[in-house]
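In what follows, a structure is listed as structure tokens, so that the remarks can point back to it.
Left out: one protein chain. Kept in place: all the others.
Here is chain A:
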Amino acid sequence: MEESGSVDSVESLCSSTTTRSDRSSGPRVSDTELRSKGKATERIYKDPSKGELPLLPEELVQDSAKDVTYICPFLGPVRGSLTVTNYRLFFRSTDREPVFQLDLPLGVLSRVEKIGAATSRGDVSYGLVCKDMRNLRFVHKEPEDSLKKSVFEVLMKFAFPVSNNMSLFAFEYKQVFPENGWKVYDPLAEYKRQGLPNESWRISKVNDHYELCDSYPAALFVPVTITDEELRRVSSFRAKGRIPVLSWIHPESQAAVVRASQTMVGQNGRRCKEDEKLLQAIMDANAQSHKLFIFDARPSVNAAANKMKGGGFESEDAYQNAELVFLDIHNIHVMRESLRKLKEVVYPNIEDSHWLSNIESTHWLEHIKLILAGALRIADKVESGKTSVVVHCSDGWDRTPQLTSLALIMLDSHYRTIRGFQILLEKEWLSFGHRFQQRVGHGDKNHTDADRSPIFLQFIDCVWQMTRQFPAAFEFNEYFLITILDHLYSCLFGTFLCNSEQQRLKEEVPKHTVSLWSFVNSQLEEFVNPLYVHYPSHVLFPTVGIRHLQLWVTYYIRWNPRMRPQEPVHQRYKELLAKRAELQKRVEELQREAANRTATSSSERPGSPTRSITPVQTFV
């Protein structure tokens, strides 16, 4: 069924997809569902003949089957019916009360496969591997009519539309939101906020048509002393043409965070005088320091090994006043393997006796630590050392955005707001060409693709670690981060599609799809951290020791029904805010009364209590 009214649709979207993460770890109860979701869903659930399924605009049922058994790792076998649409998989139990449901976007599937041969009774087992830390298993009787497709074959088709020459659901979905999220990021406005252009930094139009570098954005900020011609020469010396350009500039010291890819030094130690000049110019643009720090995200061994493939790193001979630091962060393959191990440890069940050492053996937190430590060193150099920094890895689109965006969050409180964080993602990740399509593999059935890696998830995890250490420094809550991750995979919104700004423009993604920020910004109150205190120009220096890092259990273990949320402090805080608002109202009423009384009676006027008229915060 289609929703027409915008309020209703937001509601149904909210309860069926985004909130899936937080709200439905699989089993659900319909009556609480009813209470929670308001009218729109109530209508749907009250009429089972209509299919019980809250459909999104342009979402169409493709196939359904009764008598499917879901082998739940927590509940055991659950019998029910399975529906596949062009957007989701929906399973609803028929054998138990309260009803159990599974509702997930097909985008989270990375792999669907038949396990073993059919049993004597004709039962076939299917395993579904998901990108969001769970695996699902179903058992289904094959249709006797061999011409009829099994529901799982239909599922495979719609789960991997790209492999089947179809378009992603994001291109079908036509929801109208009050705000257009594609307008959140305006590069020039963002650089202007940083005070750019200024006497040292100019905007260059050299990449206006993505000719210099097809994975970079059109708007690039470079030192004024470097010409576009020189930039072109630099581009042939940097991997994939990703030249050093400005990411962020310190409002006071003018120390800059610059990002790039590796230099193409090769085994013969090639040099490029324009590149050397550019780095000198970056250093000169900051009068506070006569040094430049180059942070190479890689372990030094890997950086050296890259010379064999024509890459490499800046030699201290060629770059006189620069100091090169390796940050020892491993590559995408190591991270993918680490997350795979983590999944084994946390899903489906947690081993009671070796929990901590099992977590340690995945090295996941160690990687998180190295990334945060790297970002911290960058932020420290910029803030405390007033020195400009150049950050790169190999291609400058995985570890580099992790480091720059985390350093920027530490340095600039604007990026800790909800909208500022959106801008940060749009800028550092999307416009600078983190290869989302490749790393996530949207709609692609090739699950063994070596280009897939949880780089962005790792970054969000690092952000979450910081929100734990500074509970009042971020405007957004955990639910915001989980929502972003869920829609990284869902393919409902266009935000995380394609590999670069150029590709998104070519595919007209903003024209044909909805931005995740349209959805988020239309219901901001869901994502607000009530404890947030905005204090500008405050730099966060997180503690990056393992002691203060924790596994993000509410994300990684959310499917385990025993892992339930703890008593939320945030909610109590909201209750207190409401209480304050109520009391303020009453005090004000009494004040008014008292004022009236004294006005009518005598000159004996009560002193006005100045502290009582505190403005009520807007999110109450």
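Heads up, the rule we're going with is that a contact is a pair of C-beta atoms (placed from the backbone, for glycine too) under 8 Å apart; a residue touches a chain by one contact, two chains touch by 3 or more; residues count from 1.
Everything below uses one rule, namely that contacts and distances are computed from a predicted model.
A.B. asks: The chain that is not shown, which UniProt protein name from "Regulator of G protein signaling 11", "Myotubularin-related protein 10-like", "Glutaredoxin domain-containing protein" or "proteasome endopeptidase complex" does it carry?
C.D. replies: Checked against "Regulator of G protein signaling 11", "Myotubularin-related protein 10-like", "Glutaredoxin domain-containing protein" or "proteasome endopeptidase complex": the hidden chain maps to "Myotubularin-related protein 10-like".
A.B. asks: In the complete assembly, which of A:H290, A:R340 or A:K579 touches the absent chain?
C.D. replies: A:K579
A.B. asks: When the complex is taken as a whole, what residues of chain A touch the one chain not shown?
C.D. replies: Answer for chain A: residues 19, 22-29, 32-33, 35-38, 74-76, 96, 98, 100, 350, 352-357, 359-360, 365-366, 369, 373, 376-377, 380, 383-384, 469-473, 525-526, 531, 533-535, 538, 540-543, 545-548, 550-551, 553, 557, 560-569, 571-580, 582-584, 586-587, 590-591, 593-594, 597, 606-607, 609-615 touch the chain left out.
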